[in-house]
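First the structure, which I've put down as structure tokens, then a few questions once you've had a look.
Left out: one protein chain. Kept in place: all the others.
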Amino acid sequence: MPLQGERDIVMCRQMVRKLTQQVKFSLVDQTKMITAASELSRNTVVYGGGGQMRWEIVQEGIRTGLRLAFEDKGPGIPNVELALTDGWTSGSGMGVGLSGSRRLVNDFDLRTEVGVGTCVTVARWK
Amino acid sequence: MERIPILRMGRALLVTIQIDLQDQVALQLQDDLSAQIERTGAKGVLIDISALEIVDSFVGRMLASISGIAAVLDATTVVVGMQPAVAITLVELGLSLDGVRTALNVERGMQMLAADIADDDRTPSDD
Partner (left out) sequence: MKQDNAVFDQVLKADPEQFLKEWLSEVGRSGNASAGAGATGLADARELLGALAAAVAADADLKNLQDAAWARTRSVLAALSQSRAAQGASAGDTSYFVMALKRPLFIGLDKHLGSDPKAAFDAAWTGTVLIDQLAQFTASTYQRIREDVIARQQQELLELSTPVVKLWEGVLAVPMIGTLDSSRTQLVMETLLTRIVETGSELAIIDITGVPTVDTLVAQHLLKTVTAIRLMGADCIISGIRPQIAQTIVHLGIDLQGITTKASLADALQLAMKKAGYLVTRNKA
């Protein structure tokens, strides 16, 4: 689904809620996933100049999960290390969005290239 | 674009957030509250988030901002009704919301605000 404006961030949350309910995640896991999606979609809209989110309900052997990919063709993230660090009691700036989201999901993958774009893929398993 | 209504209860302002907040709406709320505190001379702000199922870093920062702005305008803030799943997620996210006071429900929150206002009345002001 497209992520161009603020309204899309809300739509994204609603979409991910529907998906997590479909996969039957527990309430806490739903909340974590939707919150992570909110953070990442906001990054895409605000810092990535707009982009899109792709989703996939995955079945790997016996476990079921939800995978989301947020991609944009924006400026990319110059210092990935920095973007991904923060102490867990602090909380301001873009940092929390990215590093915080990592803690909310099971699998986290970040691919970025300055001047080309960014793609963040996350997944949660039941 | 929708606007969150702000109710006045004595010397406190009451805000109940019941919808999935769009970023702009949250910022508007911040502006509206600041204006209202100033206009009414309110001494307390109560924000009820019991209907909020998702609190991400944006909303978290908004709550912290409102708390800070209110303090500068000589009013105290209490956020009430945080859902367990939200609390767990916020902790994992790494947002501790320092400086934001919380209470379990509206009743407790109002008690806290009333106590603050009473304290404030008792201390002589430096006018």
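Per-chain numbering from 1; labels A and B assigned in written order.
We adopt the following convention: a contact is a pair of C-beta atoms (placed from the backbone, for glycine too) under 8 Å apart; a residue touches a chain by one contact, two chains touch by 3 or more.
Here the structure is a predicted model, which means the values were calculated and not measured.
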So one chain is hidden, and I want to know which residue out of B:14, B:37 or B:97 touches that hidden chain in the complete assembly. B:97
For the chain not shown, which residue from B:10, B:41 or B:84 touches it across the whole complex? B:84
Omitted-chain footprint on subunit A covers residues 28, 62
Contacts of subunit B with the missing chain: which residues? 79-80, 82-85, 87-88, 90-92, 96-97, 102-105, 108-109
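One rule holds in what follows: only the chains that are shown with their structure count from here on.
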Averaging C-alpha coordinates per chain, one finds the centres of subunit A and subunit B separated by a number of Å equal to 28
Taking the touch rule as given, give the residues of subunit B at its contact with subunit A in the complex, in rising order. 20-24, 53-58, 60-61, 84-86, 88-89, 92-98
Which of the residues in subunit A come into contact with subunit B in the complex? 6-7, 9-10, 13-14, 27-28, 30-32, 34-35, 38-39, 42, 86-92, 96-97, 99-101, 103-104
